[in-house]
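For this view, one protein chain was removed and the others were kept in their places.
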Amino acid sequence: MLIVMDHSAASEQIEAVIAAVEEMGLRAEPIPGSLRTAIGVLGNQGYVEDATIRNLPGVREVLHVSKPYKLVSRDFHPQSTTVEVAGVRVGDDCAPVMMAGPCSIESEEQMLASARIVKAAGAQILRGGAFKPRTGPHSFQGLGVEGLKLLRQAGDEVGMPVVTEVMRIGQLDDVCRYADLLQIGARNMQNFDLLKEVGKLRHPVLLKRGMSATIEEFLAAAEYIVAEGNDQVILCERGIRTFEKATRNTLDLSVVPLVRQLSHLPIIVDPSHATGKRSLVPVMSKAALVCGAHGLMVEVHHDPARALCDGAQSLNGPQFDTLMDELRCLAGFLSA
Amino acid sequence: MLIVMDHSAASEQIEAVIAAVEEMGLRAEPIPGSLRTAIGVLGNQGYVEDATIRNLPGVREVLHVSKPYKLVSRDFHPQSTTVEVAGVRVGDDCAPVMMAGPCSIESEEQMLASARIVKAAGAQILRGGAFKPRTGPHSFQGLGVEGLKLLRQAGDEVGMPVVTEVMRIGQLDDVCRYADLLQIGARNMQNFDLLKEVGKLRHPVLLKRGMSATIEEFLAAAEYIVAEGNDQVILCERGIRTFEKATRNTLDLSVVPLVRQLSHLPIIVDPSHATGKRSLVPVMSKAALVCGAHGLMVEVHHDPARALCDGAQSLNGPQFDTLMDELRCLAGFLSA
Amino acid sequence: MLIVMDHSAASEQIEAVIAAVEEMGLRAEPIPGSLRTAIGVLGNQGYVEDATIRNLPGVREVLHVSKPYKLVSRDFHPQSTTVEVAGVRVGDDCAPVMMAGPCSIESEEQMLASARIVKAAGAQILRGGAFKPRTGPHSFQGLGVEGLKLLRQAGDEVGMPVVTEVMRIGQLDDVCRYADLLQIGARNMQNFDLLKEVGKLRHPVLLKRGMSATIEEFLAAAEYIVAEGNDQVILCERGIRTFEKATRNTLDLSVVPLVRQLSHLPIIVDPSHATGKRSLVPVMSKAALVCGAHGLMVEVHHDPARALCDGAQSLNGPQFDTLMDELRCLAGFLSA
Partner (left out) sequence: MLIVMDHSAASEQIEAVIAAVEEMGLRAEPIPGSLRTAIGVLGNQGYVEDATIRNLPGVREVLHVSKPYKLVSRDFHPQSTTVEVAGVRVGDDCAPVMMAGPCSIESEEQMLASARIVKAAGAQILRGGAFKPRTGPHSFQGLGVEGLKLLRQAGDEVGMPVVTEVMRIGQLDDVCRYADLLQIGARNMQNFDLLKEVGKLRHPVLLKRGMSATIEEFLAAAEYIVAEGNDQVILCERGIRTFEKATRNTLDLSVVPLVRQLSHLPIIVDPSHATGKRSLVPVMSKAALVCGAHGLMVEVHHDPARALCDGAQSLNGPQFDTLMDELRCLAGFLSA
């Protein structure tokens, strides 16, 4: 931590800051400059709360060198983590994993039809939403536990592990009973109590980046889960909110190589929510693989024109088949 | 809803869209233009799910005229709502209400000292956080239920209703027992299950705007609460996330008059979290009143330099006294 | 400047950084921490180019303490600057200055009618655009030099100094001949050659904040003008670009008190472009004054429904009269 003093800070103010740092059990190293004095803080084992410093008289700015996460950091855990989802491995030494299926679970027929499509095309994990976070209360909210059962049934039928979103702690029992991978959605990335609870479980977790979360906040959210003892966390980039309205969100692909540098956790990409446009999903999927994504999550519906949710960004069976062929080919090229 | 067809859409594609609209029980009105055809959709009673339309062949864009909220809209409920918090009224015909107190509840002594300061200065509602949403798990997380008791005790001692944040459904019983006003924080604005649960209660709710929420999403979040039967909702602007880093967030004051046009719910402003800088809190508080805010929420600590959380944006006693004097004076001028 | 080394930086890497700093004529002060080493840089007289440092092996991050501006900073020039526009003074000891008039100059009749309205209502400076920066080339581009003459004529007729935008260096002669205050628009805030040229003139300049400019960049742009010798610069906040679409831009009012802390230059606010909505202009004008703005720039048209540009955000005569009455009343209260 570096404390930058005001241009006009008095020497007593500087001394008071030094005293406050030392009271915290840390060491203060003044660095007098020609224009202003800075004070380096030493001896901390990670992120230091700056509350008691930031508001002392004469302090202009407090710059943090450490980050609000440690366990998920590659600094402290250089070796890459592999997450296992009912036998499917996601991580550095594994082929990219495809998670696919409809946005929402709508009916037994729809779920089965979609499951068969994605299985036949070669996807490894089946997705489907039973609890749907919708902007307004008058939109379709998902089938709930009934949907979970349909998802499990479809997964069992085609032989695929399943992933689904959990929105509240009270749903965890049900979701854990039926799903192999628990998804925390973008709107809940900072629902810290939910993060702590899934941290106490042994289920693997798919954590989506919040729509205006910085990479630092994203990793700090993962830290909540890992700090409780569950290191089976897959990160997921799904687009961030910007001024651009031509796409639903702005897919931030540079986060993939950056997270791989900063953290040992695997990271996948969801091009469907990021772009909101079916025509962009295949090309952005391929770009994600090239960026080093450990997998993809893609929305597929056997009949997108009748989807109750996000049909405009869903691929149909033939489109998904083609995409999978192209991705296999690209993955082969990349690993060659 | 207006459906815009591609420049090159075939007439069969246009007919298919019309058929799909009619299958939804709505009426379609084609508007042939010189460059492309648009199709107006009539007969709906509010927001229409566009999923089945948006992805038909030949559709370029779907423009919504209706919004994803109705009950909170002034269109449907022209009369302004007044929210009552244990005898303190917040709304159009009431003087602006000041909610003040420390960011977190730290100890009995701190809570009482801060309560006496804000009471003496004339604030009406005491704030204090027992459950703290912090970016990383290694920061102070709040005193929990013990904190709730200290808050209640301080409120009772000085004779003020109290407001505190609730982060999860499992905390609702405790928070309702000790607090008069339930705060939903910015990170939980789209925690829809929590919104639905507080909608079932009779407690008034303070709903903070999410850090990258549009006004439409903000009102749709309030709609979740009101749709369950609880219309005692106060909205709170607390700054949005932008590229600017000189302030903690960017305070969007134009949201105040705009929300007052669009909705009948009262709206207050939190200048402390919006700016993150003590020196900006007084001036932005006054600007908020001029914009028509029905109240303010300001962080006050009896000893900010020792605050465990957000000390840099907290006022001390004398600063808060001065602010309250200025605000009374300004409110007098505005209502004259 | 503080240089933060990688967790795993070798001691030779640290020494190489120290050597590079010393080669720049500066002093390096290593601050060994328990996790990583930081290196303080001393002896610089302002902002240091970090190019040669940032990419040395083992460097994780370079944190700047100094800013890319100096002459406009209050640190170096504590006394507030007053700008004089043909006898109208803008600054700390002056009453807030109102600049008003139509978005574009359309005709002699329109310009005169609008000028009479704003003069009668008490505005001090007449605005009008002759060169219009429009998103696309097929929109009305302004009357050019002919417009400048109409603006001057209207100003002379009613006895007001005039302000107008200059978009390119080649227009400077004409604009200086006819206008008293040169406006640099938001799109040209980083048109550095234009800034340098107006810096060589003796005309006062109104510099608008770019639509995604940080405060630091805004002040650095002003530095370009002042560095050439022209310190008669008025800053203007006109809204920044965010994800919110309910308003044209997001008015960032906290920039006003912040700029007043950081710089000695006066700052005004343009609520018309910031909000894009006539109904929000009066309330945001008042909020701007409360925030300490040294003036306002408001669009007024004698017949907004027929305005060729930005009619939706323009006030008509009676609306502007009412606003001016309210502002005078508020300014009286604020200065009491």
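A few remarks follow.
Letters A, B and C name the chains as they come in the text, with residue numbers starting at 1 for each one.
In the analysis below, a contact is a pair of C-beta atoms (placed from the backbone, for glycine too) under 8 Å apart; a residue touches a chain by one contact, two chains touch by 3 or more.
For clarity, every value in this text was computed on a predicted model and none was experimentally measured.
The hidden chain makes contact, of the residues C:R36, C:K119, C:R260 or C:R278, with C:R278.
Considering the whole complex, the residue from C:Q110, C:Q124, C:S285 or C:S314 that touches the absent chain is C:S314. Annotation for chain A: contacts to the undisplayed chain at residues 212, 214-216, 240, 242-247, 250-254, 257-258, 261, 274-275, 277, 279-280, 283-284, 286-288, 290-292, 330, 333.
For chain C, the residues in touch with the chain missing from this view are 20, 46-47, 49-52, 54-56, 68-70, 131, 133-140, 167-170, 187-188, 190-194, 196, 211-212, 216-217, 220, 223-224, 227, 241, 278, 304-312, 314.
Where chain B meets the chain that is not shown, the touching residues are 2, 4, 7-8, 29, 31-36, 38, 40, 42-46, 61, 63, 65-66, 75, 241-243, 245.
Keep in mind that, in the parts below, only the chains that are shown with their structure count from here on.
Residues touching across the chain B and chain C pair largely coincide in numbering: over half of the numbers involved belong to both copies. In this assembly, A is the chain whose CA centroid lies farthest from the centroid of chain C.
Distance between chain A and chain C, defined via averaged C-alpha coordinates, is recorded as 38 Å.
The multi-chain contact residues of chain C, meaning those touching 2 or more other chains, are 242-243, 245.
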